[in-house]
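With one protein chain withheld, the remaining protein chains of the complex are depicted in position.
And now, subunit A:
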Amino acid sequence: MTTIAYQGEIRFCRYLDAAGQPVGELPDWAGKPDTLVEYYRQMTLARQFDTKAIALQRTGQLGTYPSLLGGEAIDIPTASLMDDEDVLVPYYRNHAMQVMRGCDWRDVLLYWGGDERGSASPALRQDLPNCVPIATQCLHACGVAAAFRIRGEKRVAVTLCGDGATSKGDFLEALNVAGTWQLPLVFIVNNNQWAISVPRAMQCGAPTLAQKAIGAGIRGEQVDGNDVIAVHEAVALALERARGGKGPSLIEAVSYRLSDHTTADDATRYRSSDELRAGWEHEPVKRLRNFLHGRGWWNEEQEQAWQADISRRVQQAVDAYLATAPDDPGAMFDHLYAELPASLEAQREQVRARAAARAARREQD
């Protein structure tokens, strides 16, 4: 005789279709303009910044930069719903979240310009810095959440990663630990369909990534990551549950990477233009704008004024970034140890002397 030992399901949630039309009843909060108009403002600001950052990289004024394009409807509501005391454990595309949590755009540019001072912004508080290695941060988030639990704090750790990251042992081990310890933790997977050149279908044989939660004994759900209302609902519930001691959640937000992987990539080499065109049909900003227009909560005049305003703000950040003097070469030794051992002190002086000698030679030439 056999019985069913376990039966699970993964639900998919969407409120707005690609044209911005409601597909069912909306939650109460979405019946008022305030939150959604603010989301729209933040999403368009993030996009303008992104365009500018890519232009800076293309003109040699910024290092390799990972675009956030197509992830706006995931990052903006999540950052907005988190409390200040919560901890964000980001991957490398969450610049807009860092700014919403208090960081200056200038610091974001400093970081991607190769200056470690960009990660030193006091506004980041206890948030972890950008994590470029894949999925390693998910385990760090478990540690942060475990500390909250041990200390009995009503705080939540939120960590994000991409679809490729879900293939990493670190990710699966993090889910497992979070489930075992019932940590106050929210995992958000921005499933943008591409891990550099490897498409989602070649990443994992399971029909959803959210169902990895089932194996770890935690809640998993899938939402339309281009639908800001669906993301808001899922994240709000996951935060509430985590804060209330009901354990971790995994949210798979299905989006599309409208950009190259980073500025060091050229996706036309492996991705068809038809597919990209289809991606733009579903993109989150236009979807929300259509919805706001339909409700009469946003008009062309406001749009133009707002675009001019954020252009100014982005340019201010760029100017401040470009005006920042390069760090002293000796600074690369600053954060190795609380107290630098003498042998490394000597190396620091050597590095400084060499840099000074090179600068002097350049002057001569």
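Quick notes on this structure:
As a working rule, a contact is a pair of C-beta atoms (placed from the backbone, for glycine too) under 8 Å apart; a residue touches a chain by one contact, two chains touch by 3 or more; residues count from 1.
Everything that follows uses one rule, which is that contacts and distances are computed from a predicted model.
From the set "2-oxoisovalerate dehydrogenase subunit beta", "Heme chaperone HemW", "TonB-dependent receptor" or "Amino acid ABC transporter permease", the protein name that UniProt assigns to the chain left out of the figure is "2-oxoisovalerate dehydrogenase subunit beta".
For the options A:Ala19, A:Ala55 or A:Val132, the residue in contact with the chain missing from this view is A:Val132. Across the entire complex, the residue among A:Ser80, A:Thr159 or A:Gln203 in touch with the chain not shown is A:Gln203. Considering the whole complex, the residue from A:Gly20, A:Pro90, A:Gly164 or A:Gly225 that touches the absent chain is A:Gly164. Screening A:Pro22, A:Pro129, A:Gly217 or A:Pro329 against the full complex identifies A:Pro329 as the residue touching the chain left out. Even with one chain removed from view, subunit A keeps its contact list with that chain: residues 63, 113-116, 132-135, 164-165, 167-169, 195-198, 202-204, 269-270, 326-327, 329, 332-333, 336, 343-344, 347, 350-351, 354-355, 358.
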